[in-house]
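Omission of a single protein chain aside, the complex is shown with its protein chains in their original locations.
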Amino acid sequence: MYRARNIAAACALLAAAALPSLAAAQTAEVIHWWTSGGESAAVKQIAQAYRGAGGVWIDTAIAGGDQARAVTLNRIVGGNPPTAAQFNTSKQFLDVIEQGMLNNVDEVARKESWDTLLPAPIINVIKVKGHYYAVPLNIHMQAWIWYSQAAFKKAGITREPANMDELFAALDKLKAAGIVPLAHGGQSWQETILFSSILSNLGGKDLYLSVLRDRDQRAINSDAFKKVLLAFKRMQSYVDAGSPGRNWNDATAMLISGKGGVQIMGDWAKGEFTAARQVAGQQFGCMPGLGPNAPYLIQGDVFVFPKTTNPDAVKAQKLLASVIVAPATQLAFSKLKGSIPVRTDVDASQLDACAQKGMAAMKDKARQVGVTEVYLTPDQNGAIQDVLTAYWNTGMSVDKAQKNFAAALKN
Amino acid sequence: MLARRFRTLTPFAALLPMALTVIVAYIGTALWTLRVSLTSSRTFASDNFVGLAQYERLFDNERWMLSLHNLAIYGLLFVVACIVIGFLLAVFIDQNVTGEGVLRTVFLYPYAMSFVATGLVWQWMLTPGNGIEQAVRLLGFPNFQFDWIIDQDMAIYTVVIATVWQASGLVMAMLLAGLRGIDPEIWKAARLDGIPAWRVYSSIVLPMLGPTLATVFLLLSTAVIKLYDAVVAMTQGGPGTASEVPAKFIMDHLFLRSNIGLASAGAIVLLVPVLALLAPYAYARSRKGQA
Partner (left out) sequence: MNKRVARIGIYVFLFSAALFFLLPLYVMLVTSLKSMDEIRAGSIFALPLAATLEPWRQAWSEVCTGAACEGVRAGFWNSVAITVPSTILPILLGAVNGYALSFWRPRGASLLFGLLMAGAFIPVQVMIYPLVRLLAAMGVFGSLPAIVLVHLIFGMPVMTMLFRNYYAGVPHELFQAARIDGGGFWRIFAQVMLPMSAPIIVVAAIMQVTGVWNDYILGLVFAGRDNLPMTVQLNNVINTTTGTRLYNVNMAATILTALVPLAIYFLSGRWFVRGIAAGAVKG
């Protein structure tokens, strides 16, 4: 009897010890905006890696970055925040940090030596007042120069342009051959990308940073910047009449069918080429800028972790953070997303030709700069977008545009 | 005695949900928005009061001023077109036509569809080079031009076309319900008197449709002030900022630009003309009710 009771007690103890570890699967609800086919395949890589590490992934996908971020903010305020939420490398979550609504990820940052591993523009936005608040997942380059091989051949262009003059010459040749030289979608964010490309390629890294990062009024009012604005406006003479309002994929479609020659768009454009079964180096080409020292415009996706004291949620957040920065996850995600991993210590040979060019460019720290939203608040970014789109679409003089641009960045 | 008191209290009790909604949800929100518009709030409401600075910034903003201008033009055209087309459709359908059910669904289906996709279709159709302009040229009119949507001055008219397409069906449905509520004796009597059909409509029917027309007008006006989805789907406020409207300006600053202070100022400014129009109207009606 005594022994039976002991055995029963031992069994109960064993059961009690076993149950918590069964329930210990970390549940993480993640808000993101990856909803298309290719993006879905990519985010599934993170979900699978997380499940493999013992977690449970609850997917809350909301298309449209601003919608997803609005929902994240409203849920944090409403009292049922997600475990993690996607943001861009930008100042969008600065206010959230200042209100104390995010948990920091200093532990992971220390373990993975982010201070030395990550590019400076990214550290700029995820490290606030000495603490890390976001986990970077990938790097996109905003201003790749794509071109259709068929269009180039028809126009008699034999070499990739290596500077702004050669680019204009190539565009002239395309126009003469009856091809739409610049396939462009007339939406204000696309116009800003075009402008950033010209500012970085023609103005150079120093002008780019003094205008966008330092908001130096003298640099904005300089002749060099005026030259950039004029080159930007000159680009407009190379787009077709149907460009206003066009979606970026429809512009890529013009390259795919050979109707358009060049498009300046982020590396997510690769997805459209792949869907049309075109291959880099065969039907289309990609350049991360004009010339071997062109600045590489970095933006990326990060995850933030809303503040919670619930110990299970905190454990889930830490697990998710470590899964996201793991080299295997980064590689698997970027392969399907079209971006490149944040870490440089991954096997680049698995990525496609354009991504490999990107990784090579990234290795040169001198080429790394951030996109406009890395340096400007959302409001400032919006203000210069308004100026640029008005300048592009109306008969505004370059002097007025320069003045408005300076006013937009004054405070 | 208690029963009589209970009976006169019942209407008040029945209206209690409405009173609560108005006071807590609508007035409460309006007051909150007013308060935020007087601060320098960015993503979240802050307590940093800056007086009328947001309003100054608002009226200094070219995009906002253009959006008000666009709203005035759009509003006038949209309301008039919807009422005229809706009335004509309702009258013609009411003439004992065969296939009324099908016709009614044909005119109403645009209202059922999410404008995100239909707006894109309208953008495709109105873009030069691929849409209607191209089709008409292929039909044999090589100089036909229809590029309003990329024109700074004409872009807002394309939004009129697409939204009238979407809303006329509902106006038709409401006016049809109103027409069907009219006593058939009136038609008989008018026919006996030998009054021509169009006279019957203009002198007898239209006045009787007064309340229905008032409803339609108010409904269309709310749609005008809140115009957002159509602009985003068709032109994104472009080309440039040519087809910008106030609701889109407010939305952009609310979510995209994390500037709820400026957005709230815009919302209050949008509300002012509405209150200015409705307040004397409501006051007059309540006086009439007393008398």
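In order of appearance the chains are A and B, and numbering begins at 1 in each one.
Rule of thumb we're sticking to: a residue touches a chain if its C-beta (ideal position, glycine included) is under 8 Å from a C-beta of that chain, and two chains touch if they have at least 3 such contacts.
Only a predicted model underlies this, so the values are computations on that prediction, with no experimental measurement involved.
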{"item": "Touching the absent chain when the full complex is considered, from B:Val50, B:Ile83 or B:Leu103", "value": "B:Leu103"}
{"item": "Per the touch definition above, residue among B:Leu176, B:Ala190 or B:Ala242 touching the missing chain", "value": "B:Leu176"}
{"item": "Residue among B:Thr39, B:Gln54, B:Asn70 or B:Thr118 that touches the chain left out of view", "value": "B:Thr118"}
{"item": "Positions on chain A contacted by the hidden chain, ascending", "value": "29, 32-41, 43-44, 47, 57-65, 67, 70-71, 74-75, 77-80, 140, 247, 249, 253, 256-257, 266, 268, 271-272, 275-276"}
{"item": "Residue numbers in chain B that touch the chain omitted from display", "value": "7, 10-12, 14-15, 17-19, 21-22, 24-30, 32-33, 45, 85, 88-89, 92-93, 95, 97, 100-101, 103-114, 116-118, 120-122, 124-125, 130-131, 134-135, 165, 169-170, 173-174, 176-178, 180-185, 208, 210-212, 214-215, 218-219, 221-222, 225-226, 228, 247, 250-251, 254-255, 260, 263-264, 267, 270-271, 274-275, 278-279, 281-283, 285-286, 289"}
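By definition in this document, only the chains that are shown with their structure count from here on.
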{"item": "For chain A paired with chain B, centre-to-centre distance based on mean C-alpha positions, whole Å", "value": "38"}
{"item": "Of chain B, residues touching chain A in the complex", "value": "42-44, 62-63, 123, 127-130, 147, 149-150, 152, 234-242, 252-253, 255-259"}
{"item": "Residues on chain A engaged by chain B in the complex (per definition of touch)", "value": "66-67, 69-70, 73, 77, 92, 95-96, 99, 186-188, 240-246, 377-379, 381-382, 386, 389-390, 392-394"}
